[in-house]
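Here the structure comes first, spelled out in C-alpha cells, and everything after it is commentary.
One protein chain omitted, others in place.
When the chains are written out, they are named A and B in that same order, and each has its own residue count from 1.
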Amino acid sequence: MTTYTAPPSVTTLVAVEDLRVGFGGTDVVRGVSLSVSPGECVAIVGESGSGKSVTARTLLGLAGPGASVRASSFRVCGRNALAFGPADWLRLRGRFAGLVLQDALVSLDPLRTVGAEIAEVLAVHDVVPRARRRDRVVELLEAVGMPDPAVRAGQYPHQLSGGLRQRALIASAIAADPELIIADEPTTALDVTVQAQILRLLAERKAAGTALLLISHDLAVVASIADRILVMKDGRVVEEGPARQVLTAPAHDYTKALLAAVPSAASRGTRLTTGAPLARPEPNPYGRVLAGTGLTRSYGSRRVVADVSFGLHEGETLGIVGESGSGKTTLARLVLGLIEPDAGQVTLYGRPWSSLRERERRPLRPRIQLVSQNPLDSFDPRHTVGRLVAEPLRLPRAERRERVLDLLARVGLPPQTAARHPRELSGGQRQRVAIARALGPRPDVLVCDEPVSALDVSIQAQVLDLLADIQAEYGTAMLFISHDLGVVHHLADRVLVMKNGEVVEEGDVRAVFTRPVHPYTRALVDAVPRLAPAS
Amino acid sequence: MSTLTRPRRSARPARPGLPRGLLAPAAFLVLLALAVAAPGLFTDADPLAADPLNALAPPSSDHWFGSDHLGRDMLARVVHGARHSISIGVAATALAVTSGVLLGLAAGLSPKWLDEALARSFDVLSTLPELLLALLVVAVIGPGTGNVILAIAVAQIPNYARVVRAQTFVVRRSGYVEQAVTFGRSRLAITAGHVLPNVLGPIPVLATIGLGQAVISSSGLSFLGMGPQPPAAEWGAMLSQARDYLRVAWWEAFFPGAAITLTVVCLTVVGRRLQRRFEGRTP
Partner (left out) sequence: MIKRLGTGLAVLWAAATAAYLALLLAPGDTVDVLIGDGPDTPEIRAKIIAEWGLDRPEIVQYLSYLWRLLHGDLGRSYQLQRGVGEILASQIGPTVQLTLAAATVGVVLAGVIAVVTAGRGPLSRAVASTAELVSVSVPPFLIGIVLLSVFSFTLGWFPVSGAEGPRALVLPALALGLPIAGVLGQVLRGGLERALEQPFAVTARSRGLTERALVVRHALRHALIPAVTLAGWFTGTLLGGAVITEILFGRPGLGQVTMQAVTGRDMPVVMAVVLLSAVVYVTISTLLDLAYRVIDPRIRG
C-alpha cells in the first residue's frame, strides 16, 4: 500500500464536472460542477433536498451504500477519483480531507472519549509514533481553542458543552493536517454566540492554509468566510460566483428569493415571500391581554425562570429571545398554565390565570393557544388532519366540518388535506395545520414556541407571512419565542432578552437590537452573522 | 436541518389490505382456526381409537401422517391436538394480556409510590423463568389444562405490564396530550381519547407474537407431562411419547413438531409484519 503523497503542485484540490449521484434509479445530484483550490473557502448553499450534503460527501467517496456516482471528470488530489478503489479512498480520508458534521453529540462516538476519537485519526494514518499520540491530541485540542485540553481529552462528548464538543470534532478532522476541510452544517446545532466562535475557528484554519468546503442552508453563516458561493436547488447549481457578487447582486431568481426570504430588520413590514408591504396592526397600549409578574420556577436546585415580569397588549407581538438554557420555553409553559410557578403569577385581562385551579381555568383555556416547534409531536399519531383541527372546537358536528375546511383554507391548505395524515405532509404544511388548529377556538393570545426553527428558509418565510396575516386579520396578540434574532426583529413589536432565567433587557425591538444596552444583548447582536460579504 | 446521505423515503399513504408475503402465514392460521373449531372438516378418524395391530405404520393413503405406537391415526391426532395446544395458548395469552394491561395502566396512571411498588412486583414475577414458575404452580395445584393456562399466564403478565407501563409514561408526557390540555379538555376526555388508544395500540401486535411464545411454553409443559393428561392428543405430549420411537417411526415426532413450528412461525411472522407496518402510527 503506497503511502499518501501530497498533490504535486496542483492548482485545484478537488475538481468535478457534471457530477451525478443517484440512489435506486433517481438522481439526487444532477450535474454539479465545482472545484476547490488550496486555501480558498467554497460554500454550497441550499435548502433540504437540494443535494448539497450528498455532493459534499461524494467528494470523499462517502455518498452512501447503493449510490451510483457518475461524472465527466472527477479529480481529487490530482488523481482520477472515478477509478478509485476502496483502498484509495481510505488513504485520502482524514489525510487529504477531513469531515466535520453537524452536532458533535451524535457525530462523535458517544461511548468513547474525545481524546480517543482524535487519537484514532493519528493511529489510522500513522501521523506520529504511538508514544507521542497523547501529547499530539492535547496539542490539537489547544489549537482549536479548547480550555483545559489535557482534562477534556479524557471526557466524553456528553460531558462537554455544544461549542466545546464541536471544537473537539474539528480537532479530529484536522488531526492528520489535511489540505481540505469539508464542513456540513457545522454550526447548525449551536447557539448563535457559540456559532460565531466556531466560524472564527474555521476562518483561522483557512488563514493557516487549509481549504474549506462549507455546506449550509444559511447564507449569512457562509457570508463571513466564503470566497465563492454555489447555490443549489433540486440537485443542480443555479448560481455560482464570488461571494460578494452572489450576495449583493444575485443573478438567478432562486437566489434572489432566498436572500429576500431571510427575515431581518430590513424586511420589517413587508411580506418575506413577495416583498410587498404588510399591514401591521397597531398594538393597543391600553389593552393589556396578558401580564406576568415576578414569575419564578425551579427544577430541584436549578432556577430555570427567575423573577420574570412582562406585559402583552392587544394586537402586539412580544418576542422572547435567548439561547439554550435561558428559560424561554419554561416561561411559555408557565404562561400556558401547563406548569405552576413557584412564585409570581400570570393574569389574563387583569384577572387571575396561573393561580386558578385547573377546573376553573379550563373554560378559559381557549383564549390562549400554542403553536410549538415540532408539529408532528403535537399531533396524536392516529388522527387525520381534519380530526386534529376539529379537536379544540366546541361545535355541533355539521358546523364543525365546515369550520375545519374554513380554517384549512385560511392557512392556505386545500380541503382534501382534511382526510390526510400529517405523516404524509411536508414540514411547512404540518405547521400550517398546527396554526389552523390553534386558530379554531379564536384565541386572544397565540404562544408560538420556535414555530419556524425547523423549517427551510423559503418555507419559514411563508409561515411567517401567514402568522403576520392572521395577526392583521384577527388582532391576535402573539408571544413569539425564538433563538433567531432576525425573525424576532422582523416580526415583533417589543422584545424580552433572557439569559439564565432572567430578563436582562426589554423594550422596543428596534431599539434593543440596534442600540443594545446590556452586554449580553450586545454580544448576542454582534454574534448574528451578517448577510454581507467579509470585505 | 437534515443532512442525509440519501433521500428520505417520504411516508407512504397506508396501503389497504394485507402486505404481500403475509398471505401464506395468514392462510395457515386460518386453517389452524378451522382445525380448532371444526376438526371434523379435516378428518373422520377418531384420535383416540387405538389399533395396536397397525401400530407404527408409515404414512400412506390409509394414514396420511402414519400411525403412532398405539395404532392411532396421526393425522387425526395432530388435527384434534390443535384444539388443545392452541386453546391453551390463546387462553393463557388472553388472561395475561388482560391482567398485564390493567396492571400496567394502574402503574402508569398512579402516583409514584404505587407505580414503584407495582414495577417491583413485575420484576419479581419475571425473576422466575416461565418454566419454573409453571412447575411451581403445578407442584402446588397439580397438573392439568387449567393449571398450565394459569401458569403460563402468570409468567407472561410482566411482559405486557411493562410495555403498557412504559408506554403510558411516554404518552402522558407527549406533545399531543399537552396540546389537549391547552384546548381545555377534561382529564377524562384526554385519558379516554388520547392516552388509552395510544397506549393500547401496540398490544394486539404484541399479543400475536406473545401467543406464539405461549404455544411454545404450553407444548414444553405438556412435553414434561404437566398439561392435558394422556390419552388426550396434545402436540407437546405427543412429542414426549414419540421420543421412545424416534429410531423406528420418525413420523410420530415429525408431524406434531412441524405443527408447533409452523404455528409459531406464522404467528411470529404475522406479528412482526404488522409491527413494522404500524410503526409510524404508534407513538
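Of note:
Just so we're on the same page, a residue touches a chain if its C-beta (ideal position, glycine included) is under 8 Å from a C-beta of that chain, and two chains touch if they have at least 3 such contacts.
Since this is a predicted model, take the numbers as computed values, not measurements.
Screening A:R75, A:R95 or A:R152 against the full complex identifies A:R95 as the residue touching the chain left out. Of the options B:V36, B:L105, B:L118 or B:V138, the residue whose C-beta touches the omitted chain is B:V138.
Of the candidate positions A:S107, A:Q166 or A:Q369, contact with the hidden chain is made by A:S107. Contact with the chain not shown here comes from a single listed residue; of A:K52, A:H125 or A:R228, that residue is A:H125.
Looking at B:A76, B:A153, B:A232 or B:I260, the residue that reaches the missing chain in the full complex is B:I260. One chain is missing from the display, and on chain A it is touched by residues 57, 60, 62, 90-95, 98-99, 101-103, 106-112, 120-121, 124-125, 156, 158, 169, 172-173.
Against the chain not shown here, chain B presents residues 5, 120-121, 123-124, 126-132, 135-141, 212, 216, 219-220, 223-226, 236, 239, 242-243, 246-247, 250, 253, 257, 260-261, 264-265, 268-269.
One rule holds in what follows: only the chains that are shown with their structure count from here on.
Centre to centre, using the average C-alpha position, chain A and chain B are separated by 47 Å. Contact residues on chain B toward chain A in their complex (touch as defined above): 1-7, 10-11, 13-14, 174-176, 178-186, 194, 197-198, 201, 280-283. Against chain B, in their complex, chain A makes its touches with residues 23, 26, 28, 48-49, 53-54, 57, 62-64, 66-67, 101-102, 184-185, 188, 215, 217, 336, 338, 362-366, 368-370, 372, 374, 377-382, 391-392, 420-421, 423-424, 441, 456.
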